[in-house]
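The structure follows.
Some chains have been omitted; the remaining ones sit where they do in the full complex.
Labels A, B, C and D are assigned to the chains in the order they are written; within every chain, residues are numbered from 1.
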Amino acid sequence: LRKGFAEIVYCPGKSDEQLENIARALANTKENVLFSRAAPHQYEVVLSILHDAYYHEKAKMIGIKRRETQTTVTGLTVVSAGSSDIPVAEEAAVTAEYMGCAPKRLYDIGIAGLHRLLAHIETLQSSLAIVAVAGMEGALPSVLAGLVSCPVIGVPTSTGYGANLSGVAPLLTMLNSCATGVSVVNIDNGLGAGYLAGRIVLQSTN
Amino acid sequence: LRKGFAEIVYCPGKSDEQLENIARALANTKENVLFSRAAPHQYEVVLSILHDAYYHEKAKMIGIKRRETQTTVTGLTVVSAGSSDIPVAEEAAVTAEYMGCAPKRLYDIGIAGLHRLLAHIETLQSSLAIVAVAGMEGALPSVLAGLVSCPVIGVPTSTGYGANLSGVAPLLTMLNSCATGVSVVNIDNGLGAGYLAGRIVLQSTN
Amino acid sequence: LRKGFAEIVYCPGKSDEQLENIARALANTKENVLFSRAAPHQYEVVLSILHDAYYHEKAKMIGIKRRETQTTVTGLTVVSAGSSDIPVAEEAAVTAEYMGCAPKRLYDIGIAGLHRLLAHIETLQSSLAIVAVAGMEGALPSVLAGLVSCPVIGVPTSTGYGANLSGVAPLLTMLNSCATGVSVVNIDNGLGAGYLAGRIVLQSTN
Amino acid sequence: LRKGFAEIVYCPGKSDEQLENIARALANTKENVLFSRAAPHQYEVVLSILHDAYYHEKAKMIGIKRRETQTTVTGLTVVSAGSSDIPVAEEAAVTAEYMGCAPKRLYDIGIAGLHRLLAHIETLQSSLAIVAVAGMEGALPSVLAGLVSCPVIGVPTSTGYGANLSGVAPLLTMLNSCATGVSVVNIDNGLGAGYLAGRIVLQSTN
């Protein structure tokens, strides 16, 4: 039950040999495949076996598109607070793309400059699901959830230092959101958020 | 922008006087209202002003139903692991009811006895959203997400002792879920989970 | 060097006898005195000795005004996110009042409803110092500091539950603020924030 | 009292010189010896002195088999949730082998796919002791203990990221297991689990 994917492979710590074995086992799958947190040279390894593998550099993901996704579905918006949060945001966006979504990307619109966020209010309010990626103090999902009515999936990132505690600070911020409609995934887990938001958008459209 | 509610009032720490003022201000609202974590005597206070107030005992919630919700929508399932987790599960279920949902309740089917959970597999697999409430080690949402394809909202509870750390242990468990499709809300936050799951179900049905 | 106060007495844990001794020692002081976190009956004890003692109920503070503060100085704004944060906000406001300030109070304008906050933008932008009191996720000081140019003193409160960790969550949020101009005091420490903000306003006006 | 081993040497941080001295001191022992967490080049060092040293690559262990273990004893099962947990699982399995056990290995059968686990139900239910190795959310030992009646030794691993907190999350999960029959060892401590489970199996068979 991979829910639309043949497999989602987590690359860190996997040897080239392990990756090759995994790639070989997927040679003839009819479902899409994602490799997350893949280093460039791990892409080479996978590509040598799966010739239709594509490397999404910013997201550090390898994708194998085997299933013709019917039509690209709108309604998903991926927002990032800072520019350091973009890799995590891309992980979410790419994941949803392989599910058949066409996410809008609104990057670097954190709460230190509210006007940048308010400039996109219409896009935000017409979304069916929002992935909100933020490090530092992680207040973005709360502020967003106060402005929209669709589900907001918060993704805390490990961007920051000191009392950021490698992402624990924005994680706690998001869990304590006083605005309703926010739920949270693990620190830096763009994949989980993208999958979940994609799922909600697809359900809400069909 | 209360998203279907005129107000959701958090009762702990509020004086009778404060509650009276809030209740008076809501006298003529045309939207539904919820008071969460309300002690029985706080219900008396609210009832003396809002005569259509109803007390949901297990959920410790006061509800004022003003908006005729069109038709009761199915697709939401609220699951609890242990019997101590029921108050939090009820908070989720009642919240969704005031949004127009008719949640199914599956209580006390935690993972220590998998057969009890597997007995409900069809209900679970046909859900549009699941709220999974669990204390102790909090493994229920992960196990569920491995069995279904709809979104699973995990609610860790403070049920447990020692290394449970007042709910931090199941919170971490749920955040680290290795199954895709799980997102998490604050410890004991049935309200937030119920609202979010209700939102997803309504979106997916309309 | 009590900096304008003869003494600031922290009441919790002090016996009636200890309070009486402290009060007697202050009988003839020419400086103002504050007793913080004073229970109603502790006020009785102090009043029986210092007949000019006044009880600020919401702030739970006893004040003795001995020094004729020259003129009430404007420029300090005390903001609270929720209604449960008011006691801490009042502690800040009352402290500054005894230093000669006339703080503006803007309560219950947290970020879940940005419009309530933006309605006061002129007051906020013309302040010389802002005390921003917030529990739950504690995002208020960050949002404010993005809108104003004066110093913002953040006071995290212990309002919340679960992953709020008795105020540690909003404390971390404020420390990680990505907007410049925010500094932080201890959880629930309205007194420290009020003193500091009062100090800045007085310096900036003289 | 090394309980069947002449010595179990922990290699990290030991200089080549220290290892040589330890190896020399063990030259004539009649008991088995294990070196744990040994880097490949540390094996060279030990091998240059103890010519019967064998390197268990996956377990990163060096073994010296001096005592003829009577007969290989069955009843121990070593289970791993993911493929990243295999090194720790191997540490457990190899340790038990040097005690005279013949462990069954069931790897990569974590709870995200219950069917893979349930496929081995007979092996599991006929075990005398199970070592259950899991990172991420660490729910495997709980689920297993709900299915079997023998002791389950949980080994949390540091596999994961973010709120995994380097293995603290699965450690807490296992400590809070609501199924009886689970006990826990330190994060990544395959050796301790393998020793303990081996001990239980040997006791239960003799």
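Here, a contact is a pair of C-beta atoms (placed from the backbone, for glycine too) under 8 Å apart; a residue touches a chain by one contact, two chains touch by 3 or more.
Quantities reported herein were computed from a predicted structural model and do not represent experimental measurements.
Of the identical chains in this model, 4 are shown in place, and the full complex in the file is built from 8 copies.
Quick note on the criterion: only the chains that are shown with their structure count from here on.
Averaging Cα atoms per chain gives one point for each, and the point farthest from that of chain C is the centre of D. One simple way to say how far apart two chains are is to compare their mean CA positions; for chain C and chain D this gives 56 Å. Computed centre separation for the pair chain B/chain D is 41 angstrom, with centres defined by C-alpha atoms. Under the contact definition stated at the top, the residues of chain C that touch 2 or more other chains are 113, 162-164. Shown here, the protein chains touch in an arrangement that is not a line, ring, star or fully connected set. Contact between chains, per the stated criterion, is found for A-B, A-C, A-D, B-C, B-D. Every residue of chain C that touches chain A in the complex is listed here, in rising order: 81-82, 110-114, 136-139, 142-143, 145-147, 160, 162-165, 168-170, 172-179. Remark: chain C residues 83-84, 113, 159, 161-164 touch chain B in the complex.
Chain A meets chain D in the complex at residues 1, 10, 12-14, 18, 156, 158, 166-168, 171, 186-189.
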